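Inspection log for the structure reproduced underneath, given as structure tokens.
Only a single protein chain was left out; the remaining protein chains are all shown in position.
Let's look at chain A:
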Amino acid sequence: MAPREASHEPDSTPVPVERGYATLATLRIGVKVFVEKDGEKRKAEILSIQQRKGKPTFYVHYDEFNKRLDEWVSAERLDLSREVEWPAPEKPPKSKTTSAQSKSQPAQTSTSKSQKSSLKRQRSSKLDRDVSATPESVVSNVPSKAARPSKAGGKENREEIAIIATEVGDDSTPKPEDDEMDLVDVQDAAAAAKAAPPEIYSREDELEKLRTSGSMTQNQTEISRVRNLDRVQMGRHEIEPWYFSPYPIEFSDADMVYICEFCLCYFAEMKQFERHRRKCTLLHPPGNEIYRDEYVSFFEVDGRRQRTWCRNLCLLSKLFLDHKTLYFDVDPFLFYCMTTRDEHGCHLVGYFSKEKESAEGYNVACILTLPQYQRKGFGRLLIAFSYELSKRENKLGSPEKPLSDLGLLGYRAYWQETIVDLLMDGRTDANIEELGAATAMTTNDVLHTLQNLNMLRYSRNQHVIVLTDAVIEQRERQRQKEKAKGAHRIEPEKLSWKPPVFAASARTWNW
């Protein structure tokens, strides 16, 4: 994963990675070590070290694996018989801030305490994080188990500054190649995708962008955090969270966090949760039902009117969405929540949020099927519903970027199915814009899909759309599966919804 590599990447001049043998005692944060994972040894970076029951445990991130697979491992799983990679030597903080500022403020290099306030809006505020913020998030994880070497915490924090520095410095300096070389043998495709350097966002640009629109962060520091909740209990399920979510700090100590299925309130203690369930009267998402068929219902919830519920929902979904940011409040979003019904109530299965007014023309901000309901076709329904809304609005829509890996696959599957269905209706010619208009998909997404399926070709001096045998076969197989299992579709006539209209004043006054 690029950001992690960046962290030990030298700032301006490529320095060869330092390798060597390590012992348990010398391991520290930032070291890359081989860890046993599902029967094979994978290189992993140590993100945090804790003492548990007198033994050190390590929070590791596997190279080339999504962060949701980051985990705590015991010392036995580390393979110290192989060389480890040591993190790049520390730089004096001054030079780092210089490079961080180099883009916007080349003249201002000193970051003395007195200047800090004036630099508040610049990147130097990252230092604050070093001083106060991160210790809270990481150190408070283990307030009682103080055995951890105190140096580690500080080390990690400094490490994160380094990340920022390289992120900014990156665009002027070429990416060192030697690092890439290690990866190529792992996966050819991976290397190919890597060729493009990561896009660089400054923190301020990012916040400004988030303030005005959107819900996804591109910022690496924002998302490279140690997961804070161990387990979550919700409804009939126990779920292992995937990512960090800013639930109250106290919860990071809890073995289990209980989340009420209906109001999404969260409790660290069983007794409290039981008491809450005794009192809670909510039986469905607190909004208007806008769609109902035999299988699911959709509720529309306004972030401004149902602030608590929507905040709870965002906290919950942050556990499973890496790039989602909760930096700003939920007011400018509408939440479309899909539920299944039984005598207990309407169980939240998934949702997508949507900006009340998207400057970029996104029809979905965040989209999530709760993990306990994944791989059951709900994601497809959510996506289909979001396009159904776009059709009602007479707009073309596309999900906000970046997509997650699962999101990309979900969308690709939906796009493929929709477009192939459309093309197989016997037509002899098709127009990309018309395809988009018929499906409420943006031209770009149509193009993306056709290309991805190798359906767009050049033949006899013109472009043609080819319904490849493979695509047709895939579709047929899918149809048979649907016939056997019974497929659920969104029926447009059951959608009782008009695009909500917001006054200009609402727009000005934060929705």
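Here, a contact is a pair of C-beta atoms (placed from the backbone, for glycine too) under 8 Å apart; a residue touches a chain by one contact, two chains touch by 3 or more; residues count from 1.
Everything that follows uses one rule, which is that contacts and distances are computed from a predicted model.
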Listed names "Large ribosomal subunit protein uL4m", "Putative exosome complex component RRP41", "Protein stunted isoform X1" or "Enhancer of polycomb-like protein", with the criterion being the UniProt name of the chain not displayed: "Enhancer of polycomb-like protein"
Full-complex contact with the absent chain, from A:Ile46, A:Val60, A:Leu382 or A:Ile465: A:Ile465
Sole residue of A:Leu80, A:Ala384 or A:Ile432 that reaches the chain not shown, by the stated touch rule: A:Ile432
Touching the absent chain when the full complex is considered, from A:Glu238, A:Glu360, A:Asp421 or A:Glu476: A:Glu238
Among A:Ala365, A:Leu453 or A:Ile490, residue touching the chain not depicted: A:Leu453
